[in-house]
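One protein chain omitted, others in place.
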Amino acid sequence: MESNKRDLLAIEDLSLQEIEAIFSLANQMEESLSPYSSLCSNRIMASLFFEPSTRTRLSFETAMHRLGGRVISVSEADTSSLAKGESLADTARVIGSYVDIIVIRHPWEGSARAFAEYTPVPVINGGDGGHQHPTQTLCDLYTIKKEKGHIKGLRVALCGDLRNGRTVHSLVYGLAMFGAEIICAPGADLDMPPHLLTKLKTEYGYEPVQLNRSDIKFLKEGLDLLYMSPSKPVQLSFPEESFVGFSAKGKELVRNIDILYVTRVQKERFVPGTEKPSSYPVIDKKTLAEAKFKETIVMHPLPRVDELAPEVDTDPRGIYFKQAARGVPIRMAITSFLLGAKKLPVEEGPDQRKNKEIYKSRHGLACANKNCASFKERQFLAPKFEILSQEPLKLRCVYCEYEIEARCVGNLRSKRCYPPENITKIKKEHLVIFESIKQAEELSFKSVNAPVSLP
Amino acid sequence: MESNKRDLLAIEDLSLQEIEAIFSLANQMEESLSPYSSLCSNRIMASLFFEPSTRTRLSFETAMHRLGGRVISVSEADTSSLAKGESLADTARVIGSYVDIIVIRHPWEGSARAFAEYTPVPVINGGDGGHQHPTQTLCDLYTIKKEKGHIKGLRVALCGDLRNGRTVHSLVYGLAMFGAEIICAPGADLDMPPHLLTKLKTEYGYEPVQLNRSDIKFLKEGLDLLYMSPSKPVQLSFPEESFVGFSAKGKELVRNIDILYVTRVQKERFVPGTEKPSSYPVIDKKTLAEAKFKETIVMHPLPRVDELAPEVDTDPRGIYFKQAARGVPIRMAITSFLLGAKKLPVEEGPDQRKNKEIYKSRHGLACANKNCASFKERQFLAPKFEILSQEPLKLRCVYCEYEIEARCVGNLRSKRCYPPENITKIKKEHLVIFESIKQAEELSFKSVNAPVSLP
Partner (left out) sequence: MESNKRDLLAIEDLSLQEIEAIFSLANQMEESLSPYSSLCSNRIMASLFFEPSTRTRLSFETAMHRLGGRVISVSEADTSSLAKGESLADTARVIGSYVDIIVIRHPWEGSARAFAEYTPVPVINGGDGGHQHPTQTLCDLYTIKKEKGHIKGLRVALCGDLRNGRTVHSLVYGLAMFGAEIICAPGADLDMPPHLLTKLKTEYGYEPVQLNRSDIKFLKEGLDLLYMSPSKPVQLSFPEESFVGFSAKGKELVRNIDILYVTRVQKERFVPGTEKPSSYPVIDKKTLAEAKFKETIVMHPLPRVDELAPEVDTDPRGIYFKQAARGVPIRMAITSFLLGAKKLPVEEGPDQRKNKEIYKSRHGLACANKNCASFKERQFLAPKFEILSQEPLKLRCVYCEYEIEARCVGNLRSKRCYPPENITKIKKEHLVIFESIKQAEELSFKSVNAPVSLP
């Protein structure tokens, strides 16, 4: 669907200026609801939650009601109902012809973007599998700004299930946009996925540095820490050959943790049969008693299980219920913006990846993430990638943002295939990219090692 | 409940004039929503979906919101919750005392009519088992009229699960009311139920003619076609003795298919353990490439599974998403009409079957359809039949419209029973009709072959 509608599918769909303007609008809405009580009257929101949720769904619905709008709602307690359902593409076209704006939560990565491509109205991603949860990130950043006055340069420790937590996956990009420093403190085997680290490095210049756990006592034993900052080599220079010399820096590093962002184990995204993690960071009064946490604010996207002790609830540093409450004004602001009911006083939208090269084809390469919407809905969606680099030929799925390296390119007309470095020599309309030579040959392409010649 | 409220339980609950007036109102609503945005303010709709649904429920709720009304909603993902529930009759009385209008979807045939009998407010049938789905039919007919300018005389091919599909079961009567020609192209063993064919014949003069599959290549091989028109013998004379001579006519017949109405397999209405059909019509680009489909519009009530290829989506003949979008203005129109918020400029309502004889009794005959509401709710509902003919004694269940032939009549006072032709000789208040002499005798009636004498 070609249109100039705006969606919020990932945090980077907004520019920094727009995010700041949304904070300013949310702040006004938080102070007084009444000026906005009919801002969206006669508008209808479809609140489509294909995964269990109460908090996010209810805060979106509350937001729409506070704006005078109406809501229709799908809340499936049992995701198995998806099995008998129709394609996202069909649902998107139908519901999009009923309402004015759609919020969708769905268990596949990239599902919100797939939905948005098939519907003429603005779509807000309320959580798409393990991919992103951008309105939670707006709420998180807004809270940090309200509590600390600014975001740039703050040191934020992300604790818990960094592998599966979509709130964290959105948040790191949000923090990078603002220039905060990031410390990853995952549970055992729950590290941040590599493609996030790569993107943080290539697009935001964040260099990850492994901290040695035996040197730094931070949170529980047995957990590895990762430190990332927008310009690491300047601010902090770890001797690369060993972490022995790091202990002093490490101590300095953890002297001022500004934010502890705690998350629960995302059991529902574990491969069935997987055990619970052998070690997991837990925040309680004892943790917070250390000097370095004196000024720390403790955040949590909720719900919590037992990684954050109830005793912290009454500690002034525990601000997670304030954080949750701010979900309503933030969602009011973003909803009224996307509906066009409120213009933002900004000059620049997001970069829209204008100079990024997109490759889209039903032939050859598919996303390697089997939970990606482009794989699940391959009947409707052609695989679509952003080309990150040509040598090696690296691509990023537009839907789920997983990265893949391709080892072969082909010419659809001549049915010949070549080593990947020949990519520029093939006309864009004839180009097909393959995972491997094997895949190309299985699809009846003839492997050629000689230079490409147009047929 | 005696009242002059109007319900929409089957398509024939509206007169042709009323349907046309509803189309006209829906058309105005489709063009501009704002004049209607408070037409039903302070009115509440109960949207009771006891079977999974998203499309129909959401379009009704959207319609009510667009009219400024409010909605309360029940959406049961799991129909097993019906098990612990109360009777329809009780639910109807309670919910009917809360709200102003009720939409109900329920898995039993005739459930909407049963519900309507027990509630003082207008009831709209949102789908009652395999029986009818009249608002879908309004939407379908409205779409045909918008796309083709008229309905009378059009040739409509109904494809797929004609045995279980309630949208089709409503639609054939709607098409017959308007005088369209109907071609049935069912999947294997998924033919239109006999009682529908009988009613089309006796009440609308539609004669079914079996077309020989080896003569006509229409859709997939191995499927039998049935052709029905309002005045068949005049328009098309098939030699009755054989279908050999039919081939020429057959070719003519399929030269101008105006509408392909495609439906999915209604797996959820199959007897458990039943296999999928051995053959099923599938519409794709290749099907539509034949000359006879050049002007055809392709419709589908959605959701689709794989009987309609995604490649048709971008074909201008595939208008099913427009059809779905029209569900909202159609449901706005019918809701505002039934609520009395909008009068229709018509002189004639439906015939209300004034001259049809109704037989109702707790004794003797019950509906043979074990999924009929009158059977499931027999604690509350007495079996109720329309008497279709006296010799043979044929009856049609008022709830599910299944037909049954009765072979014995009895006199409740004398406890004697007779052959069915004696029906007119028994006073109406003493009449009891039996399935068979055996049933009568089991109920202690004494079989008599002599003429009836009043006791």
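In order of appearance the chains are A and B, and numbering begins at 1 in each one.
Just so it is clear, contacts are C-beta pairs under 8 Å (C-beta built on N, C-alpha and C of every residue); 3 or more make two chains touch, one makes a residue touch a chain.
None of the values given here were measured: they were computed from a predicted structure.
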Based on the whole complex, identify which of B:I95, B:C139 or B:A309 touches the chain you can't see. B:I95
Touching residue (missing chain; options B:N4, B:N42 or B:T314): B:N42
Out of A:R6, A:R43, A:R66 or A:K342, only one touches the absent chain, namely A:R66
By the contact criterion defined above, which parts of chain A meet the unshown chain? Give residue numbers in ascending order. 33-34, 37, 52, 54-55, 58-59, 61-62, 65-66, 71, 73, 75, 77-78, 268, 302-305, 310, 321, 324-325, 327-328
Chain not shown, touching residues in chain B: 42, 44, 46, 70, 72-74, 76-78, 81, 84-87, 89-91, 93-95, 97-99, 379-380
